[in-house]
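With one protein chain removed, the remaining protein chains of the complex are shown where they sit.
Chain IDs A and B follow the sequence of writing; residue 1 opens each chain.
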Amino acid sequence: MTPNFMNELLVLLDGLGRTLLVSGIGIALGMALGMLMGAARHARIPVLSELIACYANLFRCTPLLVQVVMLYFALPDLGVKLSPFETSWLALGLWGAAYHTEIFRAGFGAVNPNEVLAARALGMSAPRAFLDITVPLGARAAIPAATTMAITQFRSSSFMIAVGYQELTYVANRMVADTFKVFQVFGIAALAYLIVSNVIAMASRRLEKTVAVHGLGAVK
Amino acid sequence: MGPVASHMLSGLYVTLWVSLLTTLVATAIGIVVGALSASTTPWVKFVVRFYIDIFRGVPSLITLLFVFFALPHVGISTGPITASVLGLALWGGANIAETARGALRSISSHQTEAARALGMGKLDALVFAVMPQALRRFLPPYIGQLTVLIQASALTSVVGVTDLLGSARQMIERLAYVSNDAHAVEIYCGVLVVFFVICYPLTLLSDYLERRLRS
Partner (left out) sequence: MKKSLIASLVSAMSFVSLAAMAAVPKVDVPLPPEVKATGFLTVGINCTYPPAGFVGIDGKPAGYEYTLVKRIGEAAFGTGDGLKTQCVNDGNRVSFLQSGKIDMILASLAYTPARAEQLDYSNPIWASNLQLIVPKDSKINDYADLAGKTVVTPTGSTYQTWLQKCYPQANLVTAQTAAEGATMLTQGRTDAFAYIDVYGFNFTQMQKNYKVVGTLAATAVQGVGVKKGNKPMLDWLNAVLEQMRAEDAFYKAFAAEVKDPAFVAKYRQIVPGPGMKMDYSKSGALDCLK
């Protein structure tokens, strides 16, 4: 392997590291927020449910690319100045949360209501029943869809070139502009995304098997 | 604000045009590949799987950049719009194909057997018995895919197409140069609003179809 190739590979790996970092935080944020909001919607909390629905619609019906640019340039007017890195995971998280809301809400909704009834009959309060029964079972039901969304968030981290965050796609784009090795550079970048996506998917299937509650059907 | 709005309007036309072309090409690719997924020939199944997995797994922006830069290298000379449409359609087509594949699979094989039992040929069974039912499962998520495609058209500004986002950037650049206030927030808000106005009705349509077509 020529030294040039090693150099370029290192630069790409550096970009990949940044992609993983910003995606990891964005996914965690998106899932956490999504779970909270999904719960609120499932419980049909008045006013809050409607607001969350508005939020979800807004963030799902507008391009992430424009959202991230807006966050970068509009927030300072409100006094919040974020670096490209911070804007990137925040944008990924807020956008992802809009989708995770519906995913977790569907997950909670898929929990067999008889389980909840049984818990109430045993004397549990409604909030207790929700926390101990609906959330754990609903979250498990939501794992497949949430994983798909997480992988989508991971791929969407490529949009962060719009605020100059030097993740993998930014780095690859610059390298191609400088060296014109279109097939090699984009090929390696594409491969990296594919490998990580598959790793996430496999880890998720593992997780699903590990946390499965035997005998307690989560789906109606 | 007038001249800014009119320049962005021309950007909007480009966005709509790119969205339309991408939708047409992606839908064509998606339906053909999705239908092919029902085939039993091993190599056809392999090619279908390969295409869907690769182009769904690789970020749309990478596919777009790749097509844009690679075409001149293999001697094909096209404009940025054509290259963008091709790149986005390859990605969008994979997503639509997966949706179509899922819809087809969800129709149980009993349907095919029943149709065959009634005397229909293999192709007839597919076209007249399975597909109409699959269509009901296909349409709502497909409309959802369309909204994603339309929003993805904003990516073309990265390769230099002067679409809505690109023209917005140009106006902000100009305003920042000649005055203190570039009105960046207002202009980007305008872009968001336009996309929302295009996309939200489609989302409502998708929800409506899902309720109506639930079998």
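Convention: a residue touches a chain if its C-beta (ideal position, glycine included) is under 8 Å from a C-beta of that chain, and two chains touch if they have at least 3 such contacts.
In this text the structure is predicted, and so the values were computed from the model without any measurement.
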| item | value |
| --- | --- |
| Hidden-chain contact residue, picked from the options B:A38, B:I172 or B:L192 | B:I172 |
| Positions on chain A contacted by the hidden chain, ascending | 73, 76, 81, 83-84, 162-164, 166, 173-174, 177-178, 180 |
| Chain B residues that touch the omitted chain in the full complex | 3-4, 6-7, 10, 68-69, 71-73, 76-80, 158-160, 162, 166-167, 169-177, 179-180, 182, 184 |
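In the analysis below, only the chains that are shown with their structure count from here on.
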| item | value |
| --- | --- |
| Centroid distance [mean C-alpha coordinates] between chain B and chain A, Å | 21 |
| Chain A residues touching chain B - in the complex, by the definition given at the top | 57-58, 60-67, 69-70, 73-74, 77, 155-156, 158-159, 161-162, 169, 172-173, 176, 180, 182-183, 186, 189-190, 193-194, 197-198 |
| Chain B to chain A touching residues, read off their complex | 53-54, 57-63, 65-66, 69-70, 73, 147, 151-152, 154-155, 157-158, 165, 184-185, 188-189, 191-192, 195-196, 199-200, 203 |
